[in-house]
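Following this message is one structure expressed as structure tokens.
Of the protein chains in this complex, one is absent; all others appear in place.
Order of writing sets the labels: A and B. Residues in every chain begin at 1.
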Amino acid sequence: MSTLGQWLDLIGVAASAVAGALVAGRRQFDWLGVAVIAGVTAIGGGTVRDLLLDRPVFWIANPSYLQAALAATAFTLLYARRRRIPERVLETTDALGLALFGIAGARIAVGLGHDGVIAVVMGVITGSFGGLLRDVLCNDIPMIFRQGQFYATAIILGCSLYVLLIGQGLETNLAAGAGMLAILGLRIAAIVWNLRLPVFRLPPEDR
Amino acid sequence: MSTLGQWLDLIGVAASAVAGALVAGRRQFDWLGVAVIAGVTAIGGGTVRDLLLDRPVFWIANPSYLQAALAATAFTLLYARRRRIPERVLETTDALGLALFGIAGARIAVGLGHDGVIAVVMGVITGSFGGLLRDVLCNDIPMIFRQGQFYATAIILGCSLYVLLIGQGLETNLAAGAGMLAILGLRIAAIVWNLRLPVFRLPPEDR
Partner (left out) sequence: MSTLGQWLDLIGVAASAVAGALVAGRRQFDWLGVAVIAGVTAIGGGTVRDLLLDRPVFWIANPSYLQAALAATAFTLLYARRRRIPERVLETTDALGLALFGIAGARIAVGLGHDGVIAVVMGVITGSFGGLLRDVLCNDIPMIFRQGQFYATAIILGCSLYVLLIGQGLETNLAAGAGMLAILGLRIAAIVWNLRLPVFRLPPEDR
């Protein structure tokens, strides 16, 4: 992957770690618990992807991702105790991480010669399983199930676009850029217009 | 594995996905959350088995399992909103999935040359960890710990029978059939006569 790609990945990892550390802070975990939750949020999705695809786990192969997550956690522990991090900043970095991680996951699956449906699933896992594991560890129902705010949906649509475009013969970096923009745009549109997926309701007697 | 075996596996995956989708529907997750829960229920156990045994994850090697799970989820989303799926149908498909998945897990472990005890453990993991992961994601105490209704117990006994029979030199398909019938029979007997495992109680002062 290009140097630009690695920098974007490091930014995505750091942004997710900040978001994870703040969730842990709301629960008054101790410093180590905050570091574990931040780490799981930042590198959990990519870890599950690498285990499933039987490739070396990315943060073990290249410890700089782990260091970025730890540095971002330390920053959050020191900074966020004093000043509030604005919600808009968090939502933007989160949407950025979603776009970067989602397409990275799909790209790796395509590179290994897997099907389009596997590529989209790997995009969803890379983009959302870090937050899912964080919520499981915090004993919450995972946010991606509850909010329905075009979260994993944005990844599915963006990764499908990426798979479609490279299927049409488009250069892979261009297709990746288009997929990322689609995820970013859908996620931001979902926040601005409060778009939501329909909820699955069973008939009353079946609950 | 035979073509019959693959068809049985696809049926097991689809049945588990329906059961998972209904559990998610009771919690009013959105459509995507329903799909994730259905997928985890249907392919989670086999995924953990494949990771532990260091073999290619079955639904990545052969995406038709994933497609069966998605199709069954779509069917449930469309059908179950209108009509009730009878409890008996669910319990029967569930028992069928248990028998199919449990013996499939034990068989793969034996085929890789592992011990009988590892084969039984892989049977239990393949048959019950999909439901266990589903319950963890739904923030429930896993059902297999609570109900004690000869659930994983049926898998243990059926897989032990399978291991014993092939140890006696019986042909592997016959042994697998006997093991599946044992699981099915025990599970149905447990439902009909409400058989349960004893609960582990500590002396009062130790709680």
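Following the convention adopted for this analysis, a residue touches a chain if its C-beta (ideal position, glycine included) is under 8 Å from a C-beta of that chain, and two chains touch if they have at least 3 such contacts.
Since this is a predicted model, take the numbers as computed values, not measurements.
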From A:138, A:181 or A:195, residue that would touch the chain that is not displayed: A:138
Options A:16, A:47 or A:160, residue touching the unrepresented chain: A:47
Which residue of B:11, B:71, B:85 or B:118 touches the chain not shown here: B:118
Residue ranges of chain B at the interface with the undisplayed chain: 51-54, 114-115, 117-118, 121, 132, 136, 139-142, 144-146, 148, 152-153, 156, 196-203, 205-207
Residue numbers in chain A that touch the chain omitted from display: 21-22, 24-34, 36-37, 47, 51, 54, 56-57, 60, 63, 66-67, 77, 80-85, 136-139
